[in-house]
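One chain of protein is taken out of this complex; the other chains stay put.
Naming follows writing order (A and B), and every chain is counted from residue 1.
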Amino acid sequence: MTAADLRLQDLSVTYRGARGPVPAVRSVTLAIAAGAPVGLAGESGSGKSTIAHAVLRLLPPGTELTGQILLDGEDVVTMGWGRLRAVRWAGAAIVFQGALHALNPIRRVVDQVAEPVLIHSAGTTHRQARDRAAEMLSRVGLPAGTSARYPHQLSGGQRQLALIAMAMVCSPRFVIADEPTSAVDTVTRARVVRLLTATAAEQDIGLLLISHDLTLLTTACTRLAVMYAGRVIEHGPTADLASAPRHPYTAALLAAAPAVGDPAARYRPRGLPGDPPDPTALPPGCAFQPRCPRATAACATTDVELRADGPARRTACLHPGPAT
Amino acid sequence: MTTPVLSAHDLTVRFGGQQPVDALRDVTLELGAGEILALVGGSGSGKTTLARCLLGLLRPDAGEVRVDGRPLGYGAARLRGHRRQVQLVPQDPAGSLNPRHPVAWAVAEGLNIHRFPRAGLPDRVAAALAEVGLSPPGRFLPARPRELSIGQQQRVALAAALALAPRVLVADEPLSALDPPARADTLALLLRLRAIRALSVLLITHDLAAAWQAADRLAVLHHGTLAESGPVESVLRSPRHPATRALLAAATRPLPRRPQLP
Partner (left out) sequence: MIRRGLPLLGPACVAGYLLTAVLAPLLIPAGRLDPVRATGPPLTPPSYRFPLGTDSAGRSVLELTLCGSRWSLLIGVTATVLAVGLGAAIALASGHFGGPGGAVLDRVVEWFVILPQLPFAVALGGVLAPGALPVLLAIAVTSWAGVARVVRAAVLAVEAEPYLERVRALGAGHVHQLRHHVLPAVRPVVLATASLTLANAVLTETTLSFLGLGDPTRVSWGSVLHDAAVTGAVTAGAWWCLLPPGLALIVLVLGFEASARLIGSIPDGRVR
């Protein structure tokens, strides 16, 4: 079988808001292949979660979707309803944030993890589905008694692991993890990320990791894409991007989360002035310009797209590069 | 050493029920004037319980809380006085503001409760907003919480606490709902307040990088007991307790080369 391949081509998502259209994602092009996890970083409101939901067409009715989402060559945007249902979960699965309300509070964990199996494999009995679910739960490292418990009896970290089990139970070709560590304490965080990357590697799954924690992504992904105001503003191999960012926003994100023990960061938190722009009221020209320390007059009038900026790297900036 | 402005001595809090559990056990902690103390620990370590005891919202089963060396009284009048000195910045910015009240009302609320003269209120409210970086104040005064970003809501809650000119700020996980750039902004704000007002801050967080960036001392809680405490540099560079080491290991690895800043 050919390697798993997910491509977003010129994807744009516009919500139908109360006060007019809200362009959450603007012309995003991204490719994810098995064996090379891709990290998607950005602040809240940058459009990252929208992309996760768009891949499985889980967007609210009335949302406008343009462009292509090619899942192993099939375009999800134009897929028929029946094929879409089959693809949902068995083709690509989402690991949601492990908050308490991601799981049904009145059903046991094992039943919830078994549910996708029952939906996607006609002819499986309840017992078989539950066995598979229990097997999956132990595979992600949850103790034996977890299956019979209810979500509120689990810790945040355990819930997240259960959601990963749920995503993997139908052996999907792609897994999109949307903020998989936000509701998890620090010690379990590393475990969750290791589990995702290890499973993706051993089962040849394409993995897209979405998080606002850039340093977390640098430990797990081969390539990184940074989003701002609905656009990908920098894209490249992790090591290069993390050590020498070309876009000022990427540099600011990295500087805002320094390493513990780095003397340069002691008593010197480096944030970014201002707030992310309102998607319904984007400034003319570059969306980052109002907060950018390198902005020039041209930045306020010219809207920049991703363009090649070195080997395998792309940046959406009129003045890319390190500080002068 | 000078008297700590706020301290806990052998604090023990027990939660009952079918299986009674010690949320805090014999915890002794001191916060000096003009000091930023980071309180870290995993979930369930007792950080929030300790914060609530220090705020006077929870009475310990054993041990005592002291303010300027004197035991905290739990009578209504004593507690009111305590509240003026020690303020809370809660964890969830969206939930910490009443959605029906405009910003002006929320920031002035503490002043109204403590019966500050009405004539001076608008100035104090404007000053508090300016201090947290919400300018021009006129733009934010009539706004409702839902019109603001999470970072701005956080700053309104902070302004409401600062309006009373407290000596101590207890910030319960103020960073967890924020994105990394907003986190760094909040830490920079706390450092500024410390410099300008000699404000003492108890910064409760699970983020060691935040402690590294802004705190003077660090205390590690583990399952209700104090595992380790001391200056940030020494605790983080040479951790002694296994809990501290586990937290440090979980904090992500340093990057290969320092990123160049614009």
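The rule is short, and it goes like this: a contact is a pair of C-beta atoms (placed from the backbone, for glycine too) under 8 Å apart; a residue touches a chain by one contact, two chains touch by 3 or more.
Keep in mind it's a predicted model, so treat the numbers as computed, not measured.
Taking the complete complex into account, the chain left out of view touches B. One of B:Gln91, B:Gln213 or B:Ser229 touches the chain omitted from the figure, and that residue is B:Gln91.
The chain omitted from view is touched by exactly one of B:Val21, B:Ile113 or B:Ala249, namely B:Ile113.
Set against the missing chain, the residues B:Ala23, B:Ala157 or B:Leu175 yield one that touches it, B:Ala157. By the touch rule set out above, chain B reaches the unshown chain at residues 55, 57, 76, 79-80, 83-84, 87-88, 90-92, 94-101, 109-110, 113-114, 144-146, 157, 160-161, 164.
Convention: only the chains that are shown with their structure count from here on.
Centre-to-centre, using mean CA coordinates, chain A is 31 Å away from chain B.
Contact residues on chain B toward chain A in their complex (touch as defined above): 42-44, 149-152, 179-188, 191, 206-214, 233, 236-237, 246-262.
Per the touch definition, chain A reaches chain B in the complex via residues 43-44, 155-156, 185-187, 189-190, 212-216, 218-219, 239, 242-245, 248, 251-262, 264-273, 275-276, 292-294, 322-323.
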